[in-house]
Every structure is written in C-alpha cells, then in structure tokens.
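Yeah, one chain of the complex is gone here, protein chain that is, but the others are all in their spots.
After this line comes chain A, so read on.
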C-alpha cells in the first residue's frame, strides 16, 4: 500500500445540474453556495500535461447532447459522481452492459477497422480510492496512444482520426512496463509510480475536508468516483477501476471512434437515470484535443482567443489551489482586526460573526441536519 495519495477535492464539488435538451430531464438545482467555477477541467488538463501528455485537454459538458459532444471530437468521457455507498461492485453482471474479461487477458480479437492491428486493452483495477481520478484518466490515455507499430503517414492520419494521442515518454514507459501485468497488479503499479503519485498530489488539496468548497467535512463521508468511457478497438467500453473488468456496451466492433459521441450519450443517460434526481451530484468531462491547436489550424482567431482566456483562468485557479494561504489569512486577520479596533467596531464585528454562525447552525437544525457551525454551505 503506497503512502501519501491526497484527495483532489476540487472534484468533489456540488455542481449545478443543468436542464438537458433531450430526455431524461435533469432539473436545475439552484446552488446553495457561491457559484463555483468548475476547475475540474483545468485540474485534469494540467495534470495530464505534467505527466507528459501533449495537446490534450478537458472540457466540461453542460449538455448531454450528442451534437455538442461530437463537435469536440472526443477521445473519451469522464463521468464523475458521488459513489452511492449502497451500490456495491457487481461481481456477476454490471447493471448495464457486459463484463469483457476476455479483453483483460488477451489482445482483443476484433481488429481495428482499418489498421488491422490488435490493440490490447489497458485496464487497471483500482487499489486506492484517492487515486481514482487519475486512474480514470490513465485508462483512457493508455488505450489511446499512438503506440502502434505502423509508422506510415497514412496510418498516422488514420490514427489521428481514431483519436490517438501522444502520451509522452513517461507514460509510454509506464504502459510498456505494465503491459504484461494482470489488472490488479497494474493498479498497484499505478499507486507505486512516484511520477504519477507526485503529479497527482501536486494537484490535490492536502486539506482535511473533502466536501463542498466552503462546506467542511461532517459525518457524511462523501465518496466521489470517476469512470471513463471510450472507444477501443471500435468497441464502446466503460472503464471503472472498482469493477473487475472493462464493461462493454453494445456489440464488439460496433462503435468506431467517429460515432462514439452518439453511442455514449444514451449509456450516460441510462446511468444518470439510475440515481434519484435529488441525490446525485455529478460532472461530465470530455477529453479532447487541445482546442487551441484546432483553432490555429482552422484559423479561427476568436476561438483561439477564447481558449487562451480559458487557459489563463485555469492557471489562475491552479495557482490559487496550490497556494498555502495561512500567511495571507494571518495578515488579513491582523489588518482587519487593527482597522476594526481603530474604528471602534471590533466588538460589533465579532458579534455579527457569532450571529451568522448561530443562524447557520439553527438553519441546519431546522432542516433536520445536525447543527454544525463548520458547515458554511
């Protein structure tokens, strides 16, 4: 058991559910806290860049709509949700789709539709809860790399069509190293990889609470889980490290990459429909090519500007997330205190804060929850 995997708690945010254009209708839930900029896409993008992956980014999906997903030309989709503690991993049959154990042990028999090569499926059984986000990312990345033997330009184009990506030397090495391992050993190898663990932790928040951005941990232990969906060997797979094997949706070979967006949406909708509408907190991220690259290639200046602005936002959030605020809090506290003492408003300031705390505790009690002054949601 490796030491020191921190939780990436920005993933574990309460996300506003949007109304979707197509059924099932998910109702808009007014968020109770301050509006959260979704930083999961920024975190994931920088995380994989730090692992050496080139020109791949994440985009949050606000609409579960095949057209807008298709526009991104997705390599895969990451579905992140609050793991219902009642739902245990199914050993015999998944709730939807079929386990594909064959894909685990031998190179997949079905050939790719035009390159005629067998790509073994890389799948790791997860060993650490905290690592599950990174594990989901890797399960797509390591199945989508352009590692096939073919080097002709025609194949390279075909690979680009198929969504193949440059995962960088370190991940290629990791993939080679683990290619012969069974899936549970791959999970171990992942958690033991110093590179992967260090990068993961550098993006994780090492703070004690694992809940909403201003809400602090209480007795409810929210456990968030990450699942990846992607097309491998023209087959739609659900890759969940807590399950014993990849889950195949639809027939083998029935999902070439160009129809992935169309194929995955109903699967996601069925999944979302499994949870009570009021209970679920989830987020959807599409993994796609770096949109700035596409903007430059197509000469779309506006899109480029937009994407650059987005990147700056991500870097801003990333800088704040990694920052230790203790010093700033100390000095702001001193400065505010000094000002209040000078103005003669110190006592009133304290009393107002105490009243706000009390009020929140009362409100929680009124909602039938344990009064917890640390819950500022």
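Note that in this section a residue touches a chain if its C-beta (ideal position, glycine included) is under 8 Å from a C-beta of that chain, and two chains touch if they have at least 3 such contacts; residues count from 1.
Criterion: contacts and distances are computed from a predicted model.
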{"item": "Hidden subunit of the complex - UniProt protein name among \"Pru domain-containing protein\", \"1-aminocyclopropane-1-carboxylate synthase-like protein 1\", \"ER membrane protein complex subunit 1\" or \"Tax1-binding protein 3\"", "value": "\"Pru domain-containing protein\""}
{"item": "From A:181, A:275 or A:346, residue that would touch the chain that is not displayed", "value": "A:346"}
{"item": "Omitted-chain contact residue, chosen from A:67, A:96, A:262 or A:308", "value": "A:308"}
{"item": "Positions on chain A where the hidden chain makes contact", "value": "6, 34, 36-37, 205-210, 213-219, 221, 305, 308, 311-312, 315-317, 319-339, 341, 346, 349-350, 353-354, 356-358, 361, 371-374, 376"}
